[in-house]
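Input: one structure, supplied below.
Just one protein chain is left out here, and the rest sit where they should.
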Amino acid sequence: MTKDDPNNEASSESRPTAKKAKGGIDVVEATDDRLVERLRERFGDAIHSAVIMVGQRVVVVAVDSLAEVLTYLKSGDELKFDLLLDVTAVHRPAETPPFELVYQLCSTSTLERVRIKSGIEDGASAQSVTGIWRTANWLERECFDMFGIVFEGHPDLRRILLPEGWEGHPLRKEYPVEFRENRWVADTLNIHALPDDADFSGKVEI
Amino acid sequence: MSERRSIGSVLSRLLLVDLFKGLAVTLRYNARALVEARDGADPTQAIYTAQYPKERPLVGERWRGAPKLNNDPRTGESLCIACNICALVCPVDVISVGQANREVRDGEKRKKKKVLTTFEFDTSRCMFCGLCQEQCPTLCLELTQEFELAVESRAGLVWDREMLEKGIHVVTYKK
Amino acid sequence: MSGPIALHWAPQAASPPPPPPVVPSWSPVELIESIGVPHGFAEYVVWPAVQLALILFVVLTAVAYLTYLERKVAAFIQARLGPMRVGPVGLLQPLADGLKLLSKEDLVPAGADRFVYLAAPVLAVTAALGLLVLVPFGAAWGTVTDINIGLLFLLAVASIGVLGIVLAGWASNSKYALLGAMRSSAQLVSYEVALGLALVGPLLFARTLSMQEIVESQRFTGLWWVAVQPLAFVVYFIGSLAETNRAPFDLPESESELVAGFHVEYSGFRWSLFFMAEYANIIITSAIAATVFLGGWSMPGLETAVSWIAGTDATTPLYSTAFTLLSIGVFAGKVLVLVYVVMWVRWTLPRYRYDQLMDLGWRWLIPVSLANILISAFAFLVAMRPDQGGLLGLVEVTKNGLWMGWAGTAYFLLVNLATFAMAAWLLAKLNKTAWSTDLHALRRVEALRRAGRLATAEEARAE
Partner (left out) sequence: MASDTPSAAAHVFEQTEMLLNMGPQHPSTHGVLRVLLKLDGETVVDLDCDIGYLHRGVEKICEHDTYPMITPYFDRLDYVAAVNGDLVYVEAVERLMGVELPRRAEYLRVILAELQRIASHLLWLATHALDIGAATIFLYAFREREEILKIFENFTGARLTAHAFRIGGLQWDANPEFVRDVLAFLDILPGRIDEYETILSENRIWLARTVGIGVLTAADAIDTGLTGPVLRGSGVAYDVRRAAPYSVYPEFDFEIPTGDTGDTYDRYLVRMQELRQSVRIVRQAIEGLPEGSVMAARVPRVIKPPAGEVFHTNESPKGEIGVYLVSDGTNTPYRLRVRPPCFVNLQALKQLAVGHLVADVVALIGTIDIVLGEVDR
């Protein structure tokens, strides 16, 4: 089965035999992973944890050194994670810090992949990586649009999917799923709610 | 800029050979269209058109079209047991099931049973994913092969129990 | 070369040219006069009026049915059926379309220059329909009028049509329409040059500007000018596609970029006027091509066919009528073939870009047509009889037209090859960069150029 093919995620020699927990998924400490060792060597305590989950490498990094780690991953010796696949965030209001930035990296030469995560406080701002990968531009804009996370150094940080002037950031957990911004719609688009006794029959009276 | 040109390539460029190749393809289609049979939607023929609505397409057996509530063919009673699973599983909440506890007589015994009172299906928002039909434990709710769902008013898009049991009337045309 | 050698090469010079072909003399004017209308009035007022009414009716119907034909041709090329619902096999579709267009609202956008906006389509359609007067639809009384500068007049009036397009684009007060109008003015102006120059070649042989006489000259020589001027024909055809805004040159109304170009804001009947002008222009350019290059209404065997129907007496009304009607049929057939080719090309080829279109016009078509004129004129001069100023004596200029025997015909066919070769050489010299037949080399150059530009942009961004 190729589902957890080690070739694509973490190299096979670096992947210890997983203990399958009952009902859970295999999460193991990435102890002898080449990449993780290198990162730990270089950044020390800034690497909070490194695990291999479902065959995928996940490295949690302190937010302050996030940009440095990513720069190193992109252009550091031998690593060359030149393809930034995704930038997104997860909102966990119960935890501190409540937001988690997630970067999915891939190398087009070695085909290795790694996921870099970093916790970030609400209202704090992260370093933009647009200078490292151009693709981060829109991805960070979307992240800002959906979560309200500010990326410092972004050349053009404004909403991308939602219109300018929209209130709130929809992917935050406190934002309700069924929510109609009637006032915004009425003000901006000049569409007003129908009265309760509105006729939906579609028939035209002459 | 020194590049090699063969006489052949120069001639073919001057004589517009590349354009004529394409023109030959379309001319062949045009000529075939005049002589070949036109059975409709046959990919090997020159003309592919099926003349809907005069030729009614046969949709697949598994087609997910207009919803229908099936009745038990022996008793004529609804197969629905008002379990509400279809409403729960619907991603866009188009189904609302009305239910009531009624006393029913089963031979000598009397017992309480949950029965269906109303059933509303909003086809205007339905995305015909078929999850309701898959989850229905009694094969009552079914998405039929009927695909002409247009009506004249928005209100007509919300189907009540009667419409769902009867099915919609479809006008058929002759060729 | 010297005179005696040329005389030695002149086997045709001795044989006398044949008499001019028969043209029937009777005309319906006599019929009108026979009911008591004075001669001048009948000839210059009543009969032309009847003709114009007929032509307008026939051509406007033809325009309507060209839309039907276009849709059918497109459908058959595209594996579809086309209009099938209105009438048998959709034959009443043009009528239904017309009714629909008439009943639609006539919109004038806010901010439009109202008067110009409303007048532009009228101008376009008038220019197109006004040309019909001069088209030689048939022999004898099949033509409304025949003036001695006919072709020149046609070209002159045809260029008024562009004004309609430009004004429509400007007056709409819409950016898309403006871009379309800009493109079309540039395009029509450049392609008119190539178009006019392409017509000079056959005129060398026809030796007249009158449309009717161009046909007669081909009849007399027994040769269609496309045989001696194929290059000019190709240039004319390409130019006429551009003149009528047809694909692959339909930039002014390119629907994928400019949505509909100059007529994007028009609706209803005014829109249909543009449509009508476009199709009338197709008919007229095809008619000019048929007249100048394809022998107009003449056809080998036409006289024989007429004599089967009406005997050989050319003065009878029956002969005249049969001759005229058959010649109109022949002409219509030729125009239809050309129109079909126009449609066929449209539904096959992609669209050129604006700058490439200009490139094609100025760097390929105009040089080719100039070279063609030069070489043809030289060859013609060489081939003329010594006593008429030439050398070889393969052609003789008579008062009815050009007379050349088999040797002359063969000579001019050979000259075509020479013209082709020389034009190819000229184009190769002129278009060194655009000429390339080696696609990969071309793409590497483009990539390098682009990469160089990008590199400088990167540097600029870094600074």
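Some notes on this structure:
Going by the order they are written in, the chains are A, B and C; count residues from 1 in each one.
In the analysis below, contacts are C-beta pairs under 8 Å (C-beta built on N, C-alpha and C of every residue); 3 or more make two chains touch, one makes a residue touch a chain.
Small disclaimer: the values here were computed from a predicted structure and weren't measured.
Across the complete structure, the visible chains that the omitted chain touches are A, B, C.
Between the chain not shown and the residues C:78, C:145, C:173 or C:316, the one that touches is C:78. In the full complex, chain B touches the omitted chain through residues 13, 16, 18-19, 21-22, 24-26, 41, 43-44, 48, 59-64, 89-91, 127-131, 134, 143. Chain A meets the missing chain through residues 1-5, 7-9, 23-25, 27, 53-54, 56, 58, 82-86, 88, 90-91, 102, 104, 106, 108, 111, 113, 115, 133-139, 142, 146, 159-163, 170-171, 175, 177.
Residues of chain C in contact with the chain left out of this view: 74, 77-80, 175-176, 179, 247-248, 250-251, 254-259, 347-356, 439, 442-447, 449-451, 453-454.
The criterion applied here is as follows: only the chains that are shown with their structure count from here on.
Chain A and chain B have CA centres that are 38 Å apart. Computed from the mean C-alpha positions, the centre of chain B lies at a distance of 50 Å from the centre of chain C. Multi-chain contact residues of chain A, defined as those touching 2 or more other chains: none present. Of all the residues in chain B, the ones that touch chain C in their complex are 1, 3-5, 9-10, 12-14, 19, 22-23, 25-27, 29-30, 33-34, 38, 46-49, 51. Those residues of chain C that touch chain B in the shared complex are 73, 75-81, 84, 344-345, 347-349, 420, 424, 427-428, 432-433, 436-438, 441, 445.
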